[in-house]
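Have a look at this one.
All protein chains of the complex are present and in place, except for one that has been dropped.
Per-chain numbering from 1; labels A, B and C assigned in written order.
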Amino acid sequence: MTSKLSNAQIAWRAAQDIADGAYVNLGIGFPEMVAKFQPPGREAVFHTENGVLGFGEAPAPGTEDWDLINAGKKAITLKPGAAFFHHADSFAMVRGGHLDVAILGAYQVAETGDLANWSTGPKGVPAVGGAMDLVHGAKRVAVITDHVTKDGKPKLLQACTLPLTGVGCVTRVYTSLAVIDIEDGHFVLREKLPALSFDDLQAVTGATLHLDGAVADLITPEL
Amino acid sequence: MTSKLSNAQIAWRAAQDIADGAYVNLGIGFPEMVAKFQPPGREAVFHTENGVLGFGEAPAPGTEDWDLINAGKKAITLKPGAAFFHHADSFAMVRGGHLDVAILGAYQVAETGDLANWSTGPKGVPAVGGAMDLVHGAKRVAVITDHVTKDGKPKLLQACTLPLTGVGCVTRVYTSLAVIDIEDGHFVLREKLPALSFDDLQAVTGATLHLDGAVADLITPEL
Amino acid sequence: MDKRIATLAEAVAGIEDGAVVMIGGFGGSGAPIELIHALIDRFIATGSPKNLTVVNNNAGNGHVGLAALIEQGMVAKLICSFPRSADPKVFTELYLAGKIALELVPQGTLAERIRAGGAGIPAFYTPTSYGTDLAQGKPVEEFDGRPYVRERWLKADVALIKAELGDHHGNLTFRMAARNFNPLMAMAAARTIAQVSHAVEPGGIEPEQVITPGIFVQGIVEVPAPAQEEALNRANAHYPEVTA
Partner (left out) sequence: MDKRIATLAEAVAGIEDGAVVMIGGFGGSGAPIELIHALIDRFIATGSPKNLTVVNNNAGNGHVGLAALIEQGMVAKLICSFPRSADPKVFTELYLAGKIALELVPQGTLAERIRAGGAGIPAFYTPTSYGTDLAQGKPVEEFDGRPYVRERWLKADVALIKAELGDHHGNLTFRMAARNFNPLMAMAAARTIAQVSHAVEPGGIEPEQVITPGIFVQGIVEVPAPAQEEALNRANAHYPEVTA
C-alpha cells in the first residue's frame, strides 16, 4: 500500500478540480505535470507568462522551435485557437484576475494562505520570475506539494519561515497526503489518504487542521 | 496688402518647421490644415488619437470607409507603412514622448506656456477629448491661432482666464501676425509681419514681448 | 470550448439594472450597434436594464446606437471624454436638464484607466490634466521633479464590443481604426460580449494576428454585415424605427 501519493498522483488530483474551458497557469516544474491528467471531455486553456495561450504538449525531440517555448523555456506546441501576446498583456491576464486557476509548487504554505516558493534564503543567486505575480490575480491559487520536506519537516505551517512569495494568496493545497483548503486563516481538511489517521496527518502538519464536515477519502489511480 | 495672415498662411508657416519623417499630431479642426503645406521633399507621419499612424488625405466623397477615420471623425486614407493600434497604445505614443510635434488650436496661451483650448466656461456640455493628453508628451507642443479673438481681445496673455488644458506646455505660437516662442516664462518674438511695427504687435498682445536677437520677417505665400 | 451565443437577445440577457457597461467604439467606428439595439429591445419589452453607467469615448450621434440608448432613458451616468459631436442632441438635452450625470475624463486617461482595470493596476500617475479643473480632488505627486495626477482604474460589469473575426475561443481581430477602445474594454469587464462580423473555427485566426486573446472574452455573437453608425445617421435613421 502506498504511504503517500506520487507526484503524478498529486498532479492527477489537482487536475480533477479544473473545469472544462478554464484558463490555467501551471508553475514551472512539477506543476506542469497537471496538464497530463485532465479528465476526459475537459479541455483547459493553458497560459504561459512569456505570451502564449492555448499551448499543448512538448513536440517530438528534434522538432522543437525555440521561438515556441513556455515559461520554463521548454519547447511546446500550439492547439487551434492559440494566441500570442507580449509580456505586459500576459501579466495583465495574470494580475487582472483573468486566469481561473494558477497551480504552483511550494517550499512552505501558511494557514494564513501565505506562500513561500521562490527563495530558500540569502545564499546563491536570487530569482523570482513570475511567481509573485501569479499568486495575485488568478481567481484560485492552488499549491501542489509533498506534505513534508525531504527531511520530514512540515511544509504546512502557522507562518512561513522562508521569504514570502505572497501574502494570503493560497486557497487550496494538494499534498502527498491530503487536500486542504485555506479558509479564514485556517487549514481545513477536505480529503486525506484513507489509511492515514487524522492524528498522524496532524502530526506532520505544522498548524492545526480544522474540520468542516466529513473528510473524504483521497483516492487516485495508480500512475 | 494683407493686414494679417489667413488660416491657410498660418498653417503653412507652422508646416515649415516640421522635419521630414517627424511624427506629428494635428489637433481637430484648423490644425488639420497644416498637413496640406508640407514642404516638397518632406513627409511627416501623422498620428491620430483613435489609433492610426501614417494616414493621408480624405478619400473622394462616396468612397469613405467609416472604420477609417481620424480623431475628428472624418474619413481618411492610408499611406504605405501605416499601422493601427488601440487607444492605450495610441496614448502611450502621446504621453510617452514619442511624438515629435503636436500642433493645436487655442483660446488662450499664457507667457508661462499654459494653454486653454478645451472649454469656454461652465456653460453647455464640457468635452475634452485628447487635448489634455496631447499637451503632455509631444517633444514640441505648438499652437496655431489668430493673434486676437474675434472681438479683438488678446489671446496671448500673462495668464489664461479660461479653464486650462495644460500647464507650461506650449513652446511656440504661430499667429496671424507673428511667430513667438515661449522661453522661461516669457514670450520671445521670432518673426512678425514685415509691415507691422513692434509696438502695434505689442498693443494686441496681452503680455510683454521679449526680444532675443533680430526679429525675422514673417513671409508666407499667397494661399 | 465554444463561446458562441446564438442570438443578440441572449447576448445581452444578463445585463442588470445599475450595471456599469463599457461600450466600444470611437464615434461610430467600432461601435457595436446591433448589441446596443438588442439592449434597447430588451428594455422596451421588459423595462430593464435601466440606470446604467455607460463608459464610451463619446455620447452617441443621431438617434441610433449609444444615442438611442441614452434617448430611451436607460443611462443614468456617462463616463466619456468627448460628449460633443455633429448631433449629440439627445445627450445634450438630458444633460442640460440634469437628467444624466457626466464624468468627463481626458481621452488618454480614459483609455489608460480602462487598461489599468483590465491589468490589475488599481492606480497610476499621469501628467495629463495636472493643473486643470479635471484634476480637482485628485492626489498629485512629483516624480523626477515633475507633477503628476493619480488616477484610478475603471472596471465594468459588462463590455459590449465589436470585432471583425472571432473564433470559438473568443480570440478577436478588429477592422482598421475600429479597434480603438474595444480591446481595452474587453480586458476591463467581468463579462465581455463581442459582436463579430465573421465567426470562425479555432485556428481561423493566425495566433500571431490575434489582437484580443479569448481569455478576455466571455461570449461572441455573429452579426454579419453590421450597420455603420455614420451611414445610419446620414439616412436619418432612428432606433427603434419611428413609425408615422
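Here, a residue touches a chain if its C-beta (ideal position, glycine included) is under 8 Å from a C-beta of that chain, and two chains touch if they have at least 3 such contacts.
Small disclaimer: the values here were computed from a predicted structure and weren't measured.
Here the missing chain is touched by one residue of A:Ile69, A:Leu196 or A:Leu223, and it is A:Ile69.
Per the touch definition above, the residue from A:His136, A:Arg172 or A:Lys192 contacting the chain not shown is A:His136. Note on the undisplayed chain: of the listed residues B:Pro39, B:Gly97 or B:Gly124, the one touching it is B:Gly97. In the complete complex, the hidden chain is touched by one of A:Phe91, A:Tyr107 or A:Phe187, namely A:Phe91. In the full complex, chain A makes contact with the omitted chain through residues 48-52, 64-69, 73, 84-88, 90-91, 94-95, 114, 119, 124-133, 136-137, 163-167.
Considering the complete assembly, chain C touches the hidden chain via residues 112, 116, 119-127, 141, 143-144, 146, 148, 152, 173-176, 179, 207-209, 211. Across the interface with the omitted chain, chain B contributes residues 20-21, 23, 43, 45, 47, 52-54, 78-85, 88-89, 91-99, 136-137.
Just so it is clear, only the chains that are shown with their structure count from here on.
If you draw each protein chain as a dot and join the dots that touch, you get a simple line with two loose ends.
When every chain is reduced to the mean of its CA atoms, the largest separation from chain C belongs to A. Per-chain CA centroids place chain A at a distance of 56 Å from chain B.
With centres defined as mean CA coordinates, chain C is found 36 Å away from chain A. The set of chain B residues touching two or more other chains is empty.
In chain C, the residues that touch at least two other chains are 115.
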